[in-house]
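All protein chains of the complex are present and in place, except for one that has been dropped.
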Amino acid sequence: MPEGFATDSPRKRRAELSSAFGMLPGATCIIIAGANLLQHRLRLVAALAGVAVALFLLTLQISVLDAAKAKVTQLYDDFNFDLAAVPDTYQFLLNFETIDRVVLDQGRATGDISRAFGLNVDVVHWMQWPSKKLAYLFLIGLDDPGSFVRDPVISKGVTSLLSSNSLLMDAYSEPDIGPLDIGTRAKIGDEFETIAGHFKLGLFFYGEGSAIVRNTDFPRLTDRDSSKVSIALFQLRPGVSAQKAKRDLEAIVPEHTLVFTRDELLQQERDYFLSVRPVGIMIYISMLIACLVGTVIIVQVLSTEVANRMKEYAVLKAMGSSPAFVYGIGVTQSVLVGLGGLLPALMIGGVVLWYIQYRTHLETAVGFVLLGKMLAITFAASVCAAAAVLGRVQRADPAALY
Amino acid sequence: MNELGSLQFPLAGAARAAPVVVARNVDHAFDTGAARKQVLFDVDFTLERGEFVILTGPSGAGKTTLMTLIGALRSLQSGSIRVLDTELAGLRAAGQREIRRRIGFIFQDHNLFDALTSFQTLSLAMEVSGRRPPRSEVRRRAVSLLAMLGMEAYLDSKPRQMSTGQKQRIAIARALINEPPIIIADEPTASLDAETASLVIKLLRQLVEIGGASILMVTHDNRIFSAADRVMNMIDGRIAAPL
Partner (left out) sequence: MLPRIGLGLRLLLHNRLRLLIASASVAMGVVIVFVELGLLLGMLDAQALIANLVRGDLLIMNMARVNLHRWDKIDLVRLEQAAAVPGVARVTPLYEDHVGLRNPADKRVRRIILYAFPPDDIPFKLDNPAAISHALKISHGFLYDRLSRPIFGQFGVGDDIQIDTVPLRVDGYVSIGADIVNDGNILMSEGDWLARLPDSKPIMGLVHVKPGASVEAVRQRILQSLPPDVTVLTPEETAWRETLYTLRTAPVGLLFAIGMLAGLVIGTINCYQVLYNEITDHLRQFATLKAMGFSNHFLRRIIMGQAMVLSVAGFSTGLVFAWLADRYIAGQSMLPIGVGPASGVIVGCFTVLMCMTAGLIAIRRVAVADPAALY
């Protein structure tokens, strides 16, 4: 700068602003923090970009993991039950072993259970007609829905299946299944079936598509013994403890039958997916790495932003400013950068997650829960980063400035 | 062998011919519009070959601005400045660089790279023309110059191993290693003790008398005024009468 020109220092601007508006210390913190950030705009943009990318990665991975966990239990989420009985070979929903239907009656006989419901699952060939192209179809068989089925579309759809050769088709089935229009005919085994309606699940883990039939038709399509069922679901009488009902049922069911509460069954599905299925493991570990890297980046960027002003904070301390004021500026600055990076992260993340949902039917779109999680993570990281750096100021000796 | 050792300055021994710097009607202002502030007003200035001129004056007088214009560190806005027979007005970046390569700049702060030894610093300075001289030549010139500055023992030292005064001497060596015909210095002795300051001024004087270099120095240290051929006073953007 040429001689004689007074520098328009941030400190002078801050003093002017503060005195001009006569604001409370909290507002002064925000003004100072904002002025600090805006002084070097290119550096601010770089910091925001770094935080934004890290938060975008976190948003993506957290959303995908949550969506995957929800997807593996999605069919069960559509049922209203408290207990489930399954064969001891049961690993996850796609289970080919069965239990006797008598378990349903045994359940009702315990006195704890008000209603019982049989659920059948199997994988069959879906042969398009007349092309005879084959695909795998995850076939679901339901007893009379009653109060068991939460999804009104499925409930109404099953109830309205008038013909024994009609079924409901998952509208999210993959193109390999062929046309999904109502009235489309195709073969399952030797039987022609007609699509009479749709539902939306997108159970891509199990087959190229899925369909629902009545359990009265299920044995015919799968060569299943009609006295068998894949999973028995139970609703408890009001006031009955799930654990007690589970013990009572376990005491009377046949050998090779396991009983789970609803929570235990859903947790098992998630655990199996996350700890045994490689896709689940990969998604989970991707999320862990994103968390680790994302946190490091956010803390690094935010603490650098604060650390760049260390001398100024030290001067404030030497001038007698309270720790609350010093921390206030630093934390505010850190939070502003954090939130400033969160906004583009959510915007870009929202678009990408919408596209993932569109392609995969995983429920990844940004919602209030995800928004809340990301706000909490951002806020926590911002505060911790600033506090870690400013702790040095608090411990430093202001005499060391001279 | 003169006290400058093997250093040779291109204009050494030349008779007093055309001045190395001729500035005429130089105006300069900073910023535009309502914030515009004029700092130089119709300045005329000449630096003869082999002349040592000190520019002094109060803070804000325009000394630094004039110096940066002469050194082709800024573009000329108005007027004319001829440096070594090259007109600076309208000179493009490449032309400005060429002028700078013929000037040795000595700044108040040493601005040395912490990562480079003295030898590496001087070697880098010698690459300014784009040519990498042989290592032996670099070493010969570096040792000779550092010896004149009393710094031969620090040939392979990095700045953190030196005091502020010693770093400044290395910076001076960097400015002189290419034997520039013009030396522009800004408070070169500000960070030096009296003995070292005297050593540096003596060296600069020798560069003028024996090497034929021309020196323009800005300083407030009136102890070294006597070393100069001329002391110019600047006040409020104008050159006042010589002191």
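Just so it is clear, A and B label the chains in written order, and each chain counts residues from 1 on its own.
The rule is simple: a residue touches a chain if its C-beta (ideal position, glycine included) is under 8 Å from a C-beta of that chain, and two chains touch if they have at least 3 such contacts.
Everything numeric here is computed off the predicted structure, so don't read it as measured data.
**Student:** Taking the complete complex into account, tell me which visible chains touch the one left out.
**Tutor:** So, taking every chain into account, the missing one touches A, B.
**Student:** Of A:Ala27, A:Ala49 or A:Val369, which one is in contact with the hidden chain?
**Tutor:** A:Ala49
**Student:** Would you mind spotting which of B:Glu98, B:Glu152 or B:Asp221 touches the chain that isn't drawn?
**Tutor:** The missing chain is touched by B:Glu98.
**Student:** Which residue from A:Leu38, A:Ile182, A:Ile252 or A:Val279 sits in contact with the chain not drawn here?
**Tutor:** A:Val279
**Student:** Of the listed residues A:Ile32, A:Leu57 or A:Ala85, which contacts the missing chain in the full complex?
**Tutor:** Answering carefully, the residue with contact to the hidden chain is A:Leu57.
**Student:** If the hidden chain were put back, which residues of chain A would touch it?
**Tutor:** Residues of chain A in touch with the missing chain: 1, 42-43, 46-47, 49-50, 53-54, 56-57, 60-61, 64, 88-89, 91, 96-97, 134, 136, 174, 204, 275-279, 281-283, 285-286, 289-290, 293, 296-297, 300-301, 304, 352, 356, 359-360, 362.
**Student:** Considering the entire assembly, which residues of chain B contact the chain that has been omitted?
**Tutor:** 64, 67-68, 71, 73-74, 94, 97-102, 105, 107-109, 111-116, 120, 124-125, 128-129, 174-175, 186
Assume only the chains that are shown with their structure count from here on.
**Student:** Roughly how far is chain A from chain B, going centre to centre by Cα mean, in whole Å?
**Tutor:** Using C-alpha averages as centres, the distance is 67 Å.
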